[in-house]
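A protein chain is absent from this complex, but the other protein chains hold their places.
The first chain written gets the first letter, and so on, giving A and B; residue counts start at 1 in each chain.
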Amino acid sequence: MLDRDQVLHVARLARLALDEEEVERMAAELSKVLDHIEKISELDLRDVPPTSHVVDVVNALRADEPVPSFPAEVVLAQAPEPVAGGFGVPSPGAQ
Amino acid sequence: MSEETYEPVIGLEIHVQLSTRTKMFCGCELSFGDQPNTHTCAVCLGLPGSLPVLNARAVHFGTMIGLALGSEIAERSLFHRKNYFYPDLPKGYQISQYDVPLCRGGGLDGIRVHRVHLEEDAAKL
Partner (left out) sequence: MTSELLELSAAQAAERVRAGEIDAGELFEAYRERAAADELNAFTWVAPEAPGGAPAANASLAGVPLAVKDLFCTEGIPSQAGSRILEGYRPPYTATVVHQLQQAGATLLGKTNQDEFAMGSSNENSAFGPVLNPWDRTRVPGGSSGGSAAAVAAGLAPWAIGTDTGGSIRQPAALCGIVGLKPTYGACSRYGMIAFASSLDQAGPLTRDVTDSALLLRHMIGKDPCDSTSLAFPGEISTPTATDLKGIRLGVPEELTGSDGGVEPGVRASFDRTIALAEQLGAEIETCRLPHAPHALSAYYLIAPAEASANLARFDGVRYGLRVAGDGGLVSMYEATRAAGFGPEVKRRIMLGTYALSSGYYDAYYGTAQRVRTKISEDFRAAFERFDFIVTPTSPWTAFELGAKTDDPLAMYLNDFCTVPMPLAGIPAISIPSGLSDGLPVGFQLAGPAFSESRLLDAAFALEQAIGFDGRSARA
């Protein structure tokens, strides 16, 4: 039920490169899982509110007071491409 | 077709930086002109395991704006994740408000306001 085009579309949304074999396998595996999961659409859930948080917490706020930041060396310590105090990345323009 | 067939409808999406001392979801100080990456922490860098905590003053300012515009202030408001990839978006999602914004409606000088909501913004790449 998940075809090749849908798999490629979702892979692009998720920024995941999949090879041909993976695309086929993913289509089959995801379809199988979705077929099983789909059964929940048979339930009568009209008027049932969704739950995103089971134990309610409201107004978790923080005072607008500065706390120490990391020193720049720590921030860049594991950067794949530190450049002039920043994080180097390939150009968004190029493909 | 004549000119009378069409009516221009113009919508403005205005991003307003709030004059808080710290960022929206972490306690890093806002300051301009300093060296890059000297006011960053686990949260705003999107380091694994970090979690956001909302700035109380930002909520206060957002509410003030809503009141000033005559908006309806939500009794209960939610944040959502807006997912996309870009280098200035460390977590790969922006914490914003989707269907339950802080303020709805209101207006100024005859211009209707649809909504006012809070979100984090990269401000500058």
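The working rule: a residue touches a chain if its C-beta (ideal position, glycine included) is under 8 Å from a C-beta of that chain, and two chains touch if they have at least 3 such contacts.
Just so you know, these numbers come straight off a predicted model, no measurement behind them.
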(message) For review purposes, identify every residue of subunit A that touches the missing chain, sorted by number.
(response) 2, 6-7, 10-11, 13-18, 22, 26, 29-30, 32-34, 36-41, 43, 45, 48-55, 57, 60, 62, 70, 74, 77-81, 87, 89-95
(request) Could you list which residues of subunit B touch the chain missing from the display? (result) 42, 45-54, 81, 83, 85, 87, 90-93
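Everything that follows uses one rule, which is that only the chains that are shown with their structure count from here on.
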(message) How many angstrom lie between the centres of subunit A and subunit B, each centre taken as the mean Cα position?
(response) 21
(request) Mind listing the subunit B positions that touch subunit A in their complex? (result) 20-22, 26-29, 35-42, 45, 53-59, 76, 85-87
(request) Would you tell me which residues of subunit A are touching subunit B in their complex? (result) 15, 58, 60-67, 69-72, 75-76, 85-87, 89, 92
